[in-house]
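And now, chain A:
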Amino acid sequence: MRNKYYLAFPVAAAIAVLSLSVASPARAADCELKMGVMGPLSGGAAAWGDAMRLGAEFAAAEANQKGGLKIGADTCHVTVLPYDSKYTVEGAAAGGNYFASQGVNFIIGPVGSPEATGVKPVAERNGQITFNSAYAKDAIGPQWPLAFHQVVGPGTWASPVVAEAKKHFDIKSVVVVAPNDQGGTDIASVDADAYRAQGIEASEEYYQRGTTNFAPIVARMLSKNPDVIDTASSPPADAATMAKQLRQAGFTGPLARLGGPGTAQILNAVGGMKNLGNFYWAEIVPIDDPKVKSLWDDYKKVMGKAAPNNSLFATSVAASRLVLKAISKAGTQKDVNAVRDALRSLPVVDPNLGKGAWTGKETYGIAQEMGFPVGMGMIKDGKNLGVRAIDVTTK
Partner candidate 1 sequence: MTAVAEDRFPRADWELRIENISKNFGGLQLFRDLSFVLDAGNIMGVIGPNGAGKTTLINVICGQLPLSSGKIYLGKRDVTGLPPHTLSRLGLVRSFQQTNTFKLATVRENLMRAMRFAGSGPDTWNLIDDLLDAYELKARLDEVSDSLPYGLQKMLGLLLAYVTKPKVLLLDEPAAGLEQRERGNVDRLVMHAQENIGCSILIIEHDMELIRRLCPHIIVLDAGNVLAAGAPDEVLSTRSVIDAYVGRSDDDD
Partner candidate 2 sequence: MGAFVARIGRAELACIVLSVLAFSVPFLTHDRLFYSISNQIMIAVIAAFSVFIMLRMNLISFAVPAFMAIGGYAAAIAARNGLTDVFALMAIAFAFPALVALPLGALVLRLRGVYFVLVTYILSEILQLFLFETPGLTGGSNGIAGIPAATFFGISLGRYEYVLLTTAGILLLATVITAATTRYYGQQFSAIEENEVLAQSLGLVVWRYKVIGFVIAGGVAGLGGYALVTMLLTAHPSSFSSFSGVSYITYAIVGGRTSILGPVVGSTILVWASNLFSSQAQYSQGLFGVLIVFVIFAAKGGIVGTAEYWLKRWLRKRSDPGAGDDLAPVGRSKDAA
(Lines give C-alpha, C1' and ligand atoms only; values in the text may rest on other atoms or scores of the structure.)
Protein backbone atom coordinates (compact mmCIF):
# COMPACT_ATOMS: atom_id res chain seq x y z
CA MET A 1 0.00 0.00 0.00
CA ARG A 2 2.53 2.55 1.15
CA ASN A 3 4.98 1.72 -1.60
CA LYS A 4 2.43 2.00 -4.37
CA TYR A 5 1.64 5.31 -2.79
CA TYR A 6 5.18 6.63 -2.83
CA LEU A 7 5.84 5.45 -6.35
CA ALA A 8 3.00 7.69 -7.36
CA PHE A 9 4.61 10.83 -5.97
CA PRO A 10 7.39 11.86 -8.33
CA VAL A 11 5.05 11.77 -11.25
CA ALA A 12 2.10 13.02 -9.31
CA ALA A 13 3.75 15.93 -7.59
CA ALA A 14 5.67 16.82 -10.73
CA ILE A 15 2.47 17.36 -12.64
CA ALA A 16 0.66 18.25 -9.42
CA VAL A 17 -2.06 15.94 -10.70
CA LEU A 18 -2.62 12.78 -8.73
CA SER A 19 -5.87 11.49 -10.11
CA LEU A 20 -4.35 7.98 -10.24
CA SER A 21 -3.30 7.81 -6.65
CA VAL A 22 -6.34 9.32 -5.01
CA ALA A 23 -5.99 6.22 -2.91
CA SER A 24 -8.17 6.70 0.15
CA PRO A 25 -6.08 7.08 3.33
CA ALA A 26 -4.96 3.80 4.84
CA ARG A 27 -7.66 2.09 6.88
CA ALA A 28 -6.71 -0.55 9.41
CA ALA A 29 -7.37 -4.03 8.08
CA ASP A 30 -9.56 -6.29 10.35
CA CYS A 31 -8.69 -4.92 13.74
CA GLU A 32 -5.37 -3.17 13.91
CA LEU A 33 -4.51 -0.20 16.09
CA LYS A 34 -1.80 1.98 14.57
CA MET A 35 0.06 4.14 17.05
CA GLY A 36 2.42 6.76 15.70
CA VAL A 37 5.67 7.77 17.34
CA MET A 38 7.64 10.79 16.18
CA GLY A 39 10.92 12.34 17.16
CA PRO A 40 14.42 12.92 15.82
CA LEU A 41 15.53 9.50 14.53
CA SER A 42 18.53 11.03 12.77
CA GLY A 43 20.97 13.80 13.55
CA GLY A 44 22.30 15.01 16.90
CA ALA A 45 19.20 14.29 18.99
CA ALA A 46 18.61 10.82 17.55
CA ALA A 47 19.13 9.17 20.96
CA TRP A 48 15.95 10.91 22.22
CA GLY A 49 13.85 9.92 19.27
CA ASP A 50 15.01 6.33 19.62
CA ALA A 51 14.15 6.26 23.33
CA MET A 52 10.70 7.61 22.47
CA ARG A 53 10.23 5.01 19.72
CA LEU A 54 11.45 2.02 21.74
CA GLY A 55 9.20 3.04 24.62
CA ALA A 56 6.13 3.01 22.39
CA GLU A 57 7.18 -0.26 20.75
CA PHE A 58 7.61 -1.84 24.19
CA ALA A 59 4.14 -0.75 25.33
CA ALA A 60 2.67 -2.12 22.09
CA ALA A 61 4.51 -5.42 22.54
CA GLU A 62 3.17 -5.64 26.10
CA ALA A 63 -0.39 -5.19 24.86
CA ASN A 64 0.09 -7.72 22.05
CA GLN A 65 1.57 -10.27 24.48
CA LYS A 66 -1.75 -10.14 26.33
CA GLY A 67 -3.36 -11.11 22.99
CA GLY A 68 -3.96 -7.56 21.87
CA LEU A 69 -5.87 -4.51 23.03
CA LYS A 70 -9.60 -4.68 23.73
CA ILE A 71 -11.41 -1.96 21.87
CA GLY A 72 -15.15 -2.24 22.28
CA ALA A 73 -16.17 -5.64 20.89
CA ASP A 74 -12.93 -6.72 19.25
CA THR A 75 -9.34 -7.19 20.31
CA CYS A 76 -6.83 -5.32 18.23
CA HIS A 77 -3.22 -5.90 17.32
CA VAL A 78 -1.15 -2.82 18.16
CA THR A 79 1.45 -1.70 15.63
CA VAL A 80 3.83 1.25 15.92
CA LEU A 81 4.68 3.56 13.02
CA PRO A 82 7.84 5.68 13.52
CA TYR A 83 8.47 9.03 11.82
CA ASP A 84 11.69 11.01 11.78
CA SER A 85 10.64 14.58 12.54
CA LYS A 86 14.32 15.65 12.51
CA TYR A 87 13.94 18.00 15.51
CA THR A 88 12.47 20.62 13.17
CA VAL A 89 9.14 22.44 12.87
CA GLU A 90 8.67 21.29 9.27
CA GLY A 91 9.59 17.70 10.09
CA ALA A 92 6.97 17.45 12.83
CA ALA A 93 4.28 19.23 10.79
CA ALA A 94 4.91 16.86 7.88
CA GLY A 95 4.87 13.94 10.34
CA GLY A 96 1.44 14.88 11.60
CA ASN A 97 0.11 14.82 8.05
CA TYR A 98 1.98 11.62 7.26
CA PHE A 99 0.24 9.92 10.18
CA ALA A 100 -3.11 11.38 9.13
CA SER A 101 -2.73 9.79 5.72
CA GLN A 102 -1.86 6.50 7.42
CA GLY A 103 -5.01 6.73 9.55
CA VAL A 104 -3.01 7.23 12.73
CA ASN A 105 -4.88 9.27 15.35
CA PHE A 106 -2.60 8.71 18.34
CA ILE A 107 0.97 9.97 18.35
CA ILE A 108 3.55 9.36 21.07
CA GLY A 109 5.94 12.29 20.92
CA PRO A 110 7.32 14.46 19.47
CA VAL A 111 10.46 15.06 21.52
CA GLY A 112 11.69 18.64 21.21
CA SER A 113 10.30 22.17 21.38
CA PRO A 114 10.53 22.96 17.63
CA GLU A 115 8.80 19.67 16.87
CA ALA A 116 6.01 20.38 19.36
CA THR A 117 5.61 23.86 17.86
CA GLY A 118 5.30 22.30 14.41
CA VAL A 119 2.97 19.41 15.14
CA LYS A 120 0.44 21.02 17.51
CA PRO A 121 -1.54 23.09 14.99
CA VAL A 122 -1.38 20.33 12.37
CA ALA A 123 -2.47 17.58 14.80
CA GLU A 124 -5.29 19.81 16.04
CA ARG A 125 -6.44 20.26 12.43
CA ASN A 126 -6.11 16.52 11.72
CA GLY A 127 -7.77 15.51 15.01
CA GLN A 128 -4.78 13.63 16.42
CA ILE A 129 -3.74 13.17 20.04
CA THR A 130 -0.05 13.99 20.60
CA PHE A 131 1.96 13.25 23.73
CA ASN A 132 5.10 15.41 23.48
CA SER A 133 8.03 15.65 25.87
CA ALA A 134 9.06 19.23 25.00
CA TYR A 135 10.13 21.64 27.73
CA ALA A 136 8.74 24.56 25.70
CA LYS A 137 6.76 27.17 27.63
CA ASP A 138 3.78 26.38 25.40
CA ALA A 139 4.37 22.62 25.08
CA ILE A 140 0.64 22.21 25.73
CA GLY A 141 -2.16 24.71 26.26
CA PRO A 142 -5.89 25.29 26.30
CA GLN A 143 -5.89 26.14 22.57
CA TRP A 144 -4.65 22.60 21.80
CA PRO A 145 -7.10 20.28 23.64
CA LEU A 146 -5.60 17.20 21.94
CA ALA A 147 -1.98 17.94 22.98
CA PHE A 148 -0.72 16.06 26.05
CA HIS A 149 2.60 16.31 27.85
CA GLN A 150 4.43 13.16 28.95
CA VAL A 151 7.12 14.76 31.11
CA VAL A 152 6.76 17.21 33.96
CA GLY A 153 8.01 20.56 32.73
CA PRO A 154 10.60 22.67 34.55
CA GLY A 155 7.80 25.09 35.42
CA THR A 156 6.48 22.32 37.66
CA TRP A 157 9.62 20.70 39.05
CA ALA A 158 12.22 23.48 39.06
CA SER A 159 11.11 25.12 42.30
CA PRO A 160 10.93 21.94 44.45
CA VAL A 161 14.25 20.74 43.04
CA VAL A 162 15.98 24.07 43.70
CA ALA A 163 14.46 24.13 47.18
CA GLU A 164 15.91 20.67 47.79
CA ALA A 165 19.31 21.71 46.44
CA LYS A 166 19.36 24.74 48.71
CA LYS A 167 19.13 22.41 51.67
CA HIS A 168 22.38 20.66 50.75
CA PHE A 169 24.48 23.40 49.18
CA ASP A 170 25.14 27.01 50.07
CA ILE A 171 23.75 28.87 47.04
CA LYS A 172 23.54 32.66 46.92
CA SER A 173 24.15 33.26 43.22
CA VAL A 174 23.91 31.09 40.12
CA VAL A 175 24.61 31.38 36.41
CA VAL A 176 22.28 29.38 34.17
CA VAL A 177 23.81 28.63 30.76
CA ALA A 178 22.14 27.20 27.64
CA PRO A 179 22.28 27.46 23.85
CA ASN A 180 20.58 30.36 22.07
CA ASP A 181 17.58 28.50 20.73
CA GLN A 182 14.15 27.48 21.96
CA GLY A 183 15.53 24.27 23.47
CA GLY A 184 17.86 26.41 25.56
CA THR A 185 15.95 29.53 26.48
CA ASP A 186 12.68 27.85 27.47
CA ILE A 187 14.36 25.85 30.23
CA ALA A 188 17.14 28.21 31.29
CA SER A 189 14.75 31.12 31.85
CA VAL A 190 12.37 28.93 33.88
CA ASP A 191 15.26 27.55 35.95
CA ALA A 192 16.51 31.08 36.58
CA ASP A 193 13.06 32.15 37.78
CA ALA A 194 12.91 29.12 40.09
CA TYR A 195 16.27 30.12 41.62
CA ARG A 196 15.09 33.70 42.04
CA ALA A 197 11.88 32.42 43.68
CA GLN A 198 14.18 30.82 46.28
CA GLY A 199 15.91 34.15 46.87
CA ILE A 200 18.97 33.21 44.82
CA GLU A 201 20.57 35.77 42.54
CA ALA A 202 20.40 34.21 39.07
CA SER A 203 21.73 35.36 35.69
CA GLU A 204 21.24 33.69 32.29
CA GLU A 205 23.98 33.05 29.73
CA TYR A 206 23.23 32.01 26.15
CA TYR A 207 25.85 30.64 23.77
CA GLN A 208 25.76 30.13 20.01
CA ARG A 209 24.37 26.67 19.18
CA GLY A 210 27.24 24.72 17.63
CA THR A 211 29.91 26.23 19.89
CA THR A 212 32.65 23.64 20.43
CA ASN A 213 35.14 25.50 22.62
CA PHE A 214 33.56 27.03 25.72
CA ALA A 215 36.69 28.60 27.18
CA PRO A 216 35.47 32.17 26.50
CA ILE A 217 31.97 31.46 27.85
CA VAL A 218 33.54 29.87 30.92
CA ALA A 219 35.72 32.93 31.46
CA ARG A 220 32.66 35.15 31.18
CA MET A 221 30.63 33.07 33.65
CA LEU A 222 33.48 33.02 36.15
CA SER A 223 33.85 36.78 35.94
CA LYS A 224 30.45 36.93 37.68
CA ASN A 225 31.90 34.58 40.34
CA PRO A 226 28.72 32.60 41.04
CA ASP A 227 28.33 29.89 43.73
CA VAL A 228 26.73 27.48 41.27
CA ILE A 229 26.76 27.09 37.50
CA ASP A 230 23.73 25.34 36.00
CA THR A 231 24.04 23.95 32.46
CA ALA A 232 20.25 23.59 32.26
CA SER A 233 19.25 22.02 28.92
CA SER A 234 22.57 22.37 27.09
CA PRO A 235 23.20 19.25 24.98
CA PRO A 236 25.08 16.60 27.03
CA ALA A 237 28.27 17.00 25.03
CA ASP A 238 28.25 20.78 25.54
CA ALA A 239 27.49 20.40 29.25
CA ALA A 240 30.35 17.90 29.60
CA THR A 241 32.79 20.21 27.81
CA MET A 242 31.72 23.15 29.95
CA ALA A 243 32.07 21.09 33.14
CA LYS A 244 35.56 20.04 32.09
CA GLN A 245 36.63 23.54 31.17
CA LEU A 246 35.06 25.02 34.31
CA ARG A 247 37.01 22.68 36.57
CA GLN A 248 40.11 23.29 34.44
CA ALA A 249 39.65 27.03 34.97
CA GLY A 250 39.62 26.38 38.71
CA PHE A 251 35.92 26.67 39.46
CA THR A 252 35.29 24.49 42.53
CA GLY A 253 31.67 25.38 43.29
CA PRO A 254 28.78 22.99 42.70
CA LEU A 255 27.73 22.30 39.11
CA ALA A 256 24.04 21.83 38.38
CA ARG A 257 22.04 20.45 35.51
CA LEU A 258 18.34 21.18 35.76
CA GLY A 259 16.87 20.31 32.41
CA GLY A 260 18.86 17.59 30.70
CA PRO A 261 20.56 14.21 31.12
CA GLY A 262 24.22 13.41 30.63
CA THR A 263 25.52 12.86 34.17
CA ALA A 264 27.67 9.98 32.95
CA GLN A 265 29.23 12.10 30.21
CA ILE A 266 29.93 14.95 32.63
CA LEU A 267 31.57 12.49 35.03
CA ASN A 268 33.74 11.15 32.20
CA ALA A 269 34.67 14.60 31.01
CA VAL A 270 35.86 15.95 34.35
CA GLY A 271 37.50 12.64 35.23
CA GLY A 272 35.40 11.01 37.93
CA MET A 273 33.53 11.81 41.15
CA LYS A 274 36.56 13.38 42.89
CA ASN A 275 37.08 16.10 40.31
CA LEU A 276 33.37 16.70 39.87
CA GLY A 277 33.06 17.27 43.61
CA ASN A 278 29.62 18.81 44.02
CA PHE A 279 26.89 18.29 41.46
CA TYR A 280 23.11 18.07 41.41
CA TRP A 281 20.80 17.35 38.55
CA ALA A 282 17.16 16.69 37.66
CA GLU A 283 16.00 13.40 36.15
CA ILE A 284 12.77 12.95 34.21
CA VAL A 285 12.04 9.97 36.47
CA PRO A 286 13.58 8.74 39.76
CA ILE A 287 15.78 6.17 38.03
CA ASP A 288 17.17 4.67 41.26
CA ASP A 289 13.70 3.60 42.38
CA PRO A 290 13.65 -0.23 42.12
CA LYS A 291 10.21 -0.17 40.47
CA VAL A 292 11.48 2.20 37.79
CA LYS A 293 14.70 0.20 37.42
CA SER A 294 12.72 -2.98 36.77
CA LEU A 295 11.25 -1.38 33.64
CA TRP A 296 14.62 -1.75 31.94
CA ASP A 297 14.71 -5.45 32.91
CA ASP A 298 11.15 -6.00 31.67
CA TYR A 299 12.12 -4.46 28.33
CA LYS A 300 15.02 -6.89 27.99
CA LYS A 301 12.69 -9.82 28.78
CA VAL A 302 10.01 -8.77 26.29
CA MET A 303 12.14 -7.38 23.46
CA GLY A 304 15.23 -9.52 23.95
CA LYS A 305 17.63 -6.60 23.75
CA ALA A 306 18.88 -3.97 26.16
CA ALA A 307 16.68 -0.93 26.72
CA PRO A 308 18.00 2.49 25.67
CA ASN A 309 20.08 4.31 28.26
CA ASN A 310 17.81 7.34 28.30
CA SER A 311 15.11 7.98 30.88
CA LEU A 312 12.74 9.46 28.29
CA PHE A 313 12.17 5.80 27.46
CA ALA A 314 10.31 5.38 30.76
CA THR A 315 7.87 8.24 30.24
CA SER A 316 7.32 7.12 26.66
CA VAL A 317 6.30 3.68 27.96
CA ALA A 318 4.02 5.19 30.58
CA ALA A 319 2.42 7.58 28.08
CA SER A 320 1.85 4.81 25.55
CA ARG A 321 0.31 2.59 28.22
CA LEU A 322 -2.04 5.41 29.26
CA VAL A 323 -3.08 6.09 25.67
CA LEU A 324 -3.78 2.40 25.02
CA LYS A 325 -5.75 2.18 28.27
CA ALA A 326 -7.77 5.25 27.29
CA ILE A 327 -8.55 3.89 23.81
CA SER A 328 -9.69 0.64 25.39
CA LYS A 329 -11.80 2.54 27.91
CA ALA A 330 -13.37 4.76 25.25
CA GLY A 331 -14.04 1.62 23.24
CA THR A 332 -13.16 3.33 19.96
CA GLN A 333 -10.11 4.33 17.97
CA LYS A 334 -12.11 6.51 15.57
CA ASP A 335 -13.64 9.02 18.00
CA VAL A 336 -10.54 10.88 19.12
CA ASN A 337 -12.41 13.27 21.40
CA ALA A 338 -13.92 10.32 23.31
CA VAL A 339 -10.41 8.94 23.77
CA ARG A 340 -9.20 12.35 24.94
CA ASP A 341 -11.98 12.50 27.53
CA ALA A 342 -11.20 8.96 28.65
CA LEU A 343 -7.54 9.92 28.94
CA ARG A 344 -8.39 12.97 31.08
CA SER A 345 -10.58 10.87 33.35
CA LEU A 346 -8.03 8.08 33.81
CA PRO A 347 -5.99 8.08 37.03
CA VAL A 348 -2.29 8.68 36.37
CA VAL A 349 -0.86 5.39 37.62
CA ASP A 350 1.85 3.22 36.14
CA PRO A 351 3.23 -0.16 37.28
CA ASN A 352 6.76 1.29 37.10
CA LEU A 353 6.46 5.04 37.67
CA GLY A 354 3.94 4.66 40.48
CA LYS A 355 1.17 7.13 41.35
CA GLY A 356 0.90 10.53 39.76
CA ALA A 357 -1.69 13.07 38.68
CA TRP A 358 -2.66 15.26 35.77
CA THR A 359 -0.63 18.41 36.33
CA GLY A 360 0.04 21.50 34.24
CA LYS A 361 -3.04 23.61 35.01
CA GLU A 362 -0.83 26.19 36.67
CA THR A 363 2.02 26.21 34.14
CA TYR A 364 0.17 25.69 30.88
CA GLY A 365 -3.42 26.48 31.74
CA ILE A 366 -4.54 22.92 31.03
CA ALA A 367 -4.17 19.81 33.20
CA GLN A 368 -2.87 17.47 30.47
CA GLU A 369 0.60 16.91 31.84
CA MET A 370 1.33 13.34 32.94
CA GLY A 371 2.68 14.21 36.38
CA PHE A 372 4.78 11.45 37.95
CA PRO A 373 7.44 12.12 40.57
CA VAL A 374 10.68 13.36 39.03
CA GLY A 375 14.17 12.44 40.16
CA MET A 376 16.87 14.60 41.65
CA GLY A 377 20.41 13.28 41.74
CA MET A 378 23.18 14.61 43.92
CA ILE A 379 26.94 14.20 44.20
CA LYS A 380 28.34 15.77 47.36
CA ASP A 381 32.06 16.02 48.13
CA GLY A 382 32.75 13.40 45.49
CA LYS A 383 30.20 10.93 46.86
CA ASN A 384 27.15 9.93 44.85
CA LEU A 385 24.04 10.27 47.04
CA GLY A 386 21.90 8.71 44.32
CA VAL A 387 18.67 9.91 42.74
CA ARG A 388 15.79 10.71 45.09
CA ALA A 389 12.17 11.07 44.05
CA ILE A 390 10.69 14.55 44.20
CA ASP A 391 6.91 14.67 44.31
CA VAL A 392 5.55 17.44 42.12
CA THR A 393 1.95 16.27 41.80
CA THR A 394 0.86 18.47 44.71
CA LYS A 395 0.89 21.44 42.34
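Regarding selection, all candidates are chains of the complex that A comes from, given by their letters.
By definition in this document, a contact is a pair of C-beta atoms (placed from the backbone, for glycine too) under 8 Å apart; a residue touches a chain by one contact, two chains touch by 3 or more; residues count from 1.
Only a predicted model underlies this, so the values are computations on that prediction, with no experimental measurement involved.
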Consider chain A on its own, then decide which of 1 or 2 touches it in this complex. 2
Taking the touch rule as given, give the residues of chain A at its contact with candidate 2 in the complex, in rising order. 6, 9-10, 12-19, 21-25, 41-43, 46, 81-84, 86-91, 93-98, 100-102, 114, 117-118, 121, 125-126, 136-138, 143, 180-182, 184-186, 206, 208
